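What follows is a single structure, and I will ask about it in a moment.
Every protein chain except one is present and positioned as in the full complex.
Presenting chain A:
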Amino acid sequence: MKPLLEVNQIQIAFESDSEEVISVEEVSFSVNPGETIGIVGESGCGKSVTSLSIMGLLGKNGKVNKGQILFGEEDLTKVSNQRIRDIRGNEISMIFQEPMTSLNPVFTIGNQMIEGIKLHLKMNPKAAKEYAVEMLKKVGIPRANEIMKEYPHALSGGMRQRVMIAMALACKPKLLIADEPTTALDVTIQAQILELMKTLQKESNTAIMLITHDLGVIAETADRVIVMYAGQVVEEADVFTLFKEPKHPYTQGLMASIPHLEYESEQRLASIPGSVPSIKHMPAGCRFHTRCPYATERCEQEQPRLKDVQAGHKVRCWLTEEDGLRTNSDQPKEEIFT
């Protein structure tokens, strides 16, 4: 099957005070039609930047220096402004983390819904309005007709995120990028929103790129997972493999730091020591070596490549490349990261 989106060794840089800061390096992955792919990582690891680069929304200071973003036959890093605007909101849409601030406070929900519909589906105002109401009903908004005339401040966070989803899916996009769509919501609303996205995905066969730092959300929704650290992909696997057999020490650290109900109350939650390196001072060699319990001399000097360890399971780590030593280790992961 030909992938819908293929991100190929991209490097993203930002201009800041006349020096260039590399934010994302050698990131590659692909998304198949109808699939849900999860991207996890700490704040600042480059997951949002990667998604914005697909939409061409890096802003005037950011740009893709190297690599390709293939969407169908086109390289999105090279298409014209006009073409990328045609794609945005039409073939690829995006929903954001903050439903409270993602809608324009001075325009009605209806106005903001209809804008995109008129632009991409070329409907007349009346048809666009009816279609917008229909979309609002689809995402489970009661009194859709009246909500069309409301301003965003009259809606709760969960309702606003539903509106965002309705807006994003109105043109039946092939790809929906969801950048932390549930982070700002209550847990009960989170579950509803994720459920809604899944249902609508089945209806329209939309692929979803779900960006989050919540492993629970990933476990529930994603088919395949990409783990990012310090601007690079460090591990990629299907969701079951990743949770059962994480290979990269960073992924293992993330897994170990999930709180479990069955833990003793006095047991400390595992955490990865240290913090994410600043993008201006990336360590040489493997970017995780400063925090890695297994780091060797080689890790400090040479950068590992993202390599297949099994079919569909890629890891960027010297240890997995050299031998299976660490994965067979009988030392429990939790203790290492305590």
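Everything below uses one rule, namely that a residue touches a chain if its C-beta (ideal position, glycine included) is under 8 Å from a C-beta of that chain, and two chains touch if they have at least 3 such contacts; residues count from 1.
As a convention for this text, contacts and distances are computed from a predicted model.
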Among "Cyclic GMP-AMP synthase", "ABC transporter permease", "Hemerythrin-like domain-containing protein" or "Putative RDD family membrane protein YckC", UniProt-listed name of the chain not shown: "ABC transporter permease"
Residue among A:10, A:103 or A:270 touching the omitted chain: A:103
Options A:85, A:137 or A:172, residue touching the unrepresented chain: A:85
Of A:120, A:174, A:287 or A:313, the residue in touch with the unshown chain: A:120
Absent chain, residues of chain A that touch it: 55, 57, 85-90, 93-94, 96, 98, 101-108, 115-116, 119-120, 151, 153, 164, 167-168
